[in-house]
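A single protein chain has been removed from this complex, and every other one stays in its place.
Moving on, here comes subunit A:
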Amino acid sequence: MSASPPVLLRRLSLGGFRSYDGFAWSDPGRVSVITGPNGSGKTNLLEALSLLVPGRGLRGARLAELPRGGAGHWGVAARFSHGEDGFDLSTGTTAETAPGRRVFRLDGQPPRHRGAIAERLSAVWLTPQMDRLFTEGPGGRRRFLDRLVLAAEPGHATEVAAHDEAMRSRNRLLGQEQPDRAWLAALEASMARHAVAVTAARRGLVSRMNRRLQDDPGDADGFPPVRLRLECPIATRLDEHPAVAVEDWLRSILAESRAIDARAGSARHGAHRADLFLSDARSGQDAALASTGQQKAMLIGAVLAHASLLAELAGEAPMLLLDEPLVHLDAHHRLTLLRALAAMPSQVLLTGTDPEGFAPLAGVAAFFRARQGPDGLSTLEATGAAE
């Protein structure tokens, strides 16, 4: 497929957001490296960009944590170019925003529907917190997978949200004394429909990524070729049955498990029970059993494979936000990563404590240093190439 021009960040403005206020950043370059000590505000910058797509951003923060000083309104506004074309995207709260919500504006207008933003911009991120992705519960792995799926399927987040809303509604209804059975059946039908759509999208991406990783395992000494495995009974059913049949099956087991689910206060079946496993395709070793460095290499390997798959499928790769990507990587993997990023057809933002580690990007990346002033406000300064 012919490559479409990359979506590039042209300008970012932040008001009342975390450690930033009255901040404007123009033409950060396709690859930008932001360095600075802890607390200088470099992760806040990546977080601001991650909030331009629906979800809770790369810190998974609650809205109340975002305004500067813990109170007041905040805004993140960005201008992106897309070849000759471009768009303005902003998010934040105003005096007129309902509590607990933030609003989006696409070219100054409320988005026409929930998937409208994902059609223009997708973003994938890695953070130091995700170094524990394989040892913690399945929620983080599922969110990571969904972020990858969303980059390929703009409607995915809407489907996941609809599934979870139907599930929460059913849980609530099951908590009532004598719930209306027809109402329960209607919610179960919604849940089953969205669960099958969500699972089909997850399953589709996992198998396309595996196919790609198998066809192009990369150079022998690069990142370990990973294998993804989606563990989910709905996905297993989809291997052998048409989607409508799986929907009927899920609806009937939901109906059968009402009593159990009512006691537990949660649903035993559904798309929220899926888990993602990563293993080394050569050794078969499961990521959960690998060293921290190996885990990070596998995660980066998956993110790079995903970006190149999307570049191939859609002609476009997601914006990559990599917070402290070099930590836990050996010298060899660092070099492989930076070379891959240099060749990536998308916007890439990287952070690190020191610029030295990013030296291989000299001539490719723009370098910036974040500082926090005595007033607590972060600023950014262009520093030229790393030495």
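One rule holds in what follows: contacts are C-beta pairs under 8 Å (C-beta built on N, C-alpha and C of every residue); 3 or more make two chains touch, one makes a residue touch a chain; residues count from 1.
Simple rule for what comes next: contacts and distances are computed from a predicted model.
Novice: The hidden chain: which UniProt name fits, "Recombination protein RecR", "Energy-coupling factor transporter transmembrane protein EcfT", "Potassium-transporting ATPase potassium-binding subunit" or "Glutamyl-tRNA(Gln) amidotransferase subunit A"?
Specialist: Checked against "Recombination protein RecR", "Energy-coupling factor transporter transmembrane protein EcfT", "Potassium-transporting ATPase potassium-binding subunit" or "Glutamyl-tRNA(Gln) amidotransferase subunit A": the hidden chain maps to "Recombination protein RecR".
Novice: Looking at A:R79, A:R168 or A:R339, which makes contact with the chain not pictured?
Specialist: A:R168
Novice: Using the document's definition of touch, tell me which of A:R56, A:R114 or A:R212 contacts the absent chain.
Specialist: A:R114
Novice: Taking the full complex into account, find the residue in A:A185, A:A200, A:A342 or A:A359 that is in contact with the omitted chain.
Specialist: In the full complex, the listed residue that touches the missing chain is A:A185.
Novice: If the hidden chain were put back, which of A:S13, A:T35, A:S50 or A:T158 would touch it?
Specialist: Residue touching the chain left out of view: A:T158.
Novice: What subunit A residues would touch the chain not displayed?
Specialist: Here the touching residues of subunit A are 94-96, 112-115, 155, 158-159, 162, 165-166, 168-170, 172-173, 180, 182-183, 185-187, 189-190, 194.
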